[in-house]
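With one protein chain held back, the other chains of the complex are shown just where they sit.
Think of it as A and B in the order they're written, each chain with its own count starting at 1.
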Amino acid sequence: MRPAKPKVSRRDFFKAGTIIVGGIAVASAFTPYDAVLIAAEKPKKGKWYGIGIDINKCIGCGKCASACKLENNVPKAPFYFRSWVEQYTIKNDGTIIVESPNGGIDGFKQSVPTNEIFKSFFVPKMCNHCAKSPCVQVCPVGATFETPEGIVLVDENYCIGCRYCVQACPYGCRYIHPDKGTVDKCTLCIHRLVKGLQPACFEICPTEARIFGDLNDPESKLNYFLKNHTCMVIKPHLNTGSKLFYNALSSEVR
Amino acid sequence: MPQHLKRLIGVFAVFIILFLILHYLLTPSSFGELGHYRAKAIPENAFKELHYAGSEQCSKCHEDIRKDKAIGFHAKLKCEVCHGPGLKHALYAGQFKAGQLPDSLLLYKPAERKDCAICHQFNAARLKIQFDTINTSMIHQINAIEHNPFDKITKVEFKCIECHNPHQP
Partner (left out) sequence: MEQHLQDLYEVLSKVDGYVYPNEIELNWSILIVLYPYITGLVAGAFILASLERIFKVHILKPTYGIALLTAFSFMLVATMPLISHLGKPFRAYEIMITPHSSSAMAIFGFVYLWYLMVVLLLEIWFDYRRDMIIWAQETTGVKRFLYRVLSLWTTDISPKAVALDNRIGYIVTVIGIPSAFLLHGYVGFIFGSIKANPWWSTVLMPVIFLFSAIVSGIALVMLIYILLTKVRKLKIDMECLDTIAKYLFYILIIDFVLEGLDQIHRIYEAEESFEVLHKLVFGKLFFTLFFMQGLFGTILPLLTLGTFQFYKPKEKIRKIIYLAISALILIGVFFMRWNVVIGGQLFSKSFYGYTSFKTGMIGSEGYLMAAVWLIVPFIILSFLLWLLPPWKKKEELPETQGL
């Protein structure tokens, strides 16, 4: 004997079907499925600061690193940097050597004989002012934050010094200030920005390898730079929304 | 409800009320205005002492050097790259006569070979500099140890600036 069919008439079936399909259609009209992925959302209005660094232009003078320490009263000892320069040397046999003696402040000495070098270049490093900052995410008290203009700042009067953000920063851009006991990092020289000046490291760069600007302004120098160069961020797989874009970034750089 | 449960709940209630009062009292005033942080922290960060003045300040007094520099390789080089932060100097040096500046207002005058070598010492990483079309200059590289190290007769070390004018190298 066949099992009794559930009593669903054709009419009921169409009725229910129409409601479901129509419902989905109507709902999707209100919230269309957006397949376009945006790497990092930015505010529609106001400034949204970003940084460009042209590795081809950097001569490794380390002036940015020293200017940063002088401008921001960063402790002089070589364990505290808001901005530093690394030299990458790839030897003919494929070995990668990375150096940053005193953050590059005292200049670089070429440690590998020229004939053994496959290629060599300098990479200035600083806070990436990520739009999806891992450091901001982990701060337990809200002592570090992204300003509406896209600058990641530290509230040193509120920071408890738990050092969780230091662990969370993939770029090693934070340190604990030895005298204050709170975390310290690049402020993009916000105290200069409000006076209409450039951040110290951008001001000082002798070859204009550093470009600073507003990502929301289509006419800005930074957008010109990004349009005309193949730019890349460091550790893109971590999806930090980094706003520090390098031209000519080699895959060795991490 | 039994008496002991009432008391227990009372203790917890007191605890929670105490917590809420503390929460109210201890939350900083501007917290949460812009996000999960003290909005006042932005101006606190923004009002810090400056040290670098910017080269526009320099040419106000040192127009001659700016003109000198403008036709040389170092035309685009800002003064403070070599001379160090100069805001104090720019603000207060005008009050003193030339040659009478207190030490605190004097700027660094790079004269040693190492000062020039910091950019011009040969380094393989400086080889491949391709400036874009606007900037056709290449950075000159020397071996700071071998490049005219000392006077052949007196054996005194040469300084770079004895042959090169740093403002017009």
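Methods note: contacts are C-beta pairs under 8 Å (C-beta built on N, C-alpha and C of every residue); 3 or more make two chains touch, one makes a residue touch a chain.
Everything numeric in this text was worked out from a predicted model, so none of it was measured.
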item	value
Contact set of the excluded chain (shown chains only)	A, B
Given A:Gly52, A:Gly103 or A:Gly150, the one touching the chain that is not displayed	A:Gly103
Selected residue (touches chain absent from view) among A:Gly52, A:Pro124 or A:Gly142	A:Gly142
Chain B residues touching the omitted chain (full complex)	2-5, 7-8, 11-12, 15, 19, 22-23, 26-28, 31, 36
In chain A, positions touching the absent partner	77-81, 84, 86, 96-100, 103, 125, 134, 137-143, 158-164, 166-176, 178-183, 238, 254
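Here is the rule we use: only the chains that are shown with their structure count from here on.
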item	value
Distance from the mean Cα position of chain B to that of chain A, given in whole angstrom	21
For the chain A and chain B complex, residues of the former touching the latter	56-57, 59-63, 67, 70-73, 87-89, 106-110, 112, 114, 117, 119-122, 142-148, 153-158, 187, 190-195, 197-198, 200, 203-204, 206-208
For the chain B and chain A complex, residues of the former touching the latter	28, 31, 34-38, 41-42, 44-52, 54, 76-78, 80-81, 84-85, 114, 117-119, 121-131, 135, 139
